[in-house]
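Right after this comes chain A.
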Amino acid sequence: MKKITWLIPTVYIVFLMLPIYWLVNMSFKTTNEILGSFTLWPNNFTVENYVTIFTDPTWFMGYVNSLTYVTINTVISLLVALPAAYAFSRYRFLGDKHLFFWLLTNRMAPPAVFALPFFQLYSAIGLFDTHIAVALSHCLFNIPLAVWILEGFMSGVPKELDETAYIDGYSFPQFFFKIFIPAIAAGIGVAAFFCFMFSWVELLLAKTLTAVDAKPIAATMTRTVSTAGYELGLLSAAGTLTIVPGAFVIYFVRNYIAKGFALGRV
Partner candidate 1 sequence: MINKTINQKAWFMVLPVLALVAFNAIIPLMTVVNYSVQETFGDNLFFWEGIKWFEEVMRSERFHDALGRQLLFTLLILLIEVPLGVGIALTMPRQGIGVTICLVLMALPLLIPWNVVGAMWNIFALPDIGLLGKMLNGVGFDYNFTQNTFWAWATVVAMDVWHWTSLVVLLCYAGLRSIPDAYYQASKIDGASSWQVFRYIQLPKMKRVLTIALLLRLMDSFMIYTEPFVLTGGGPGNSTTFLSIDLVKVALGQFDLGPAAAMSIIYFLVVLLLCWVLYTLMMRNETN
Partner candidate 2 sequence: MSSITLKSLRHSYLPNPQSEEDYALRKIDLTWRDGGAFALLGPSGCGKTTLLNLISGLLKPSEGQILFDERDVTLLPPDQRNIAQVFQFPVVYDTMSVYDNLAFPLRNRKLPETELDERVQRVAKMLSMQNQLKQRASGLTAADKQKISLGRGLVRSDVNVMMFDEPLTVIDPHLKWELRSQLMRLHQQVGFTMIYVTHDQTEALTFADEVVVMYEGQIVQIGTPEELFSKPRHTFVGHFIGSPGMNLLPCEWNDGGAVFAGHRISLNKDLPNPTSASNLQLGIRPEFIRLSSKGIPARIQRVDDVGRYRIIKAEAGGTNLNIYASEEVEIPADALHLDFDPDHTHVYCDGWIHEAKGQS
């Protein structure tokens, strides 16, 4: 029994790592080696693919674009979700339950349904191909998620905290920023993590709403496959680099992952 228990997660992690290893492996190979022979590790180790990416602005600007709109989206989502989540967790008001449910249904909206209307909407208001357009469009699913997670965390904070603060003479903004926000810091971290995650991995809307100036890295990769032929090494290097920010983010929130999931509310 003891043996099996560590075996299952280990096999699973190996299964998870294999495709990633293969991607990283490819990124250090030359095109000749990739196409010419099958090798389990790079025989002619090269960092040329990475050099190309860091010296060609169309490549590295992709990263800058992606990180820019992801950051903007995370900030917007949290800023508007915090007061809303507070309202949902502390007050009852006309239509609160319906509104909460309606917000969640937007999480269920397939991006493919919205791709074309979004294109027209953001073109009409002159935001097409800007970072802010992508950031705003991702709010569609990130704000409901952030409200949901934050509401779960806030409901875990006893209401007595609010009342004590008012008795101690804090005004609402003072209380909210000095006492309440620190009390749910973990929740904000988890919500930020999820906003970052879903904005970073989404491509359909990001690709539809951009052309040149705000093109995300992931979309740049798709172009490479079609236009520059079969540059698998370069593609792999770019792919490997897209894993790095995610890995960093996971590492920073590692202690909150398990907790954060548990506190969401159905």
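The candidates were selected such that all candidates are chains of the complex that A comes from, given by their letters.
Convention: a residue touches a chain if its C-beta (ideal position, glycine included) is under 8 Å from a C-beta of that chain, and two chains touch if they have at least 3 such contacts; residues count from 1.
All values reported here derive from a predicted model rather than from experimental measurement.
Screening 1 or 2 for touch with chain A: in this complex the touching candidate is 1.
By the touch criterion given at the top, residues 4-9, 12-13, 15-20, 22-23, 26, 34-35, 38, 40, 76, 79-81, 83-84, 86-94, 96, 99, 103, 105-118, 120-121, 136-137, 139-140, 143-144, 147, 155, 158-159, 197, 200-204, 216-219, 221-222, 225, 232, 235-236, 239, 242-243, 245-247, 249-251, 254-255, 257-262, 264, 266 of chain A touch candidate 1 in their complex.
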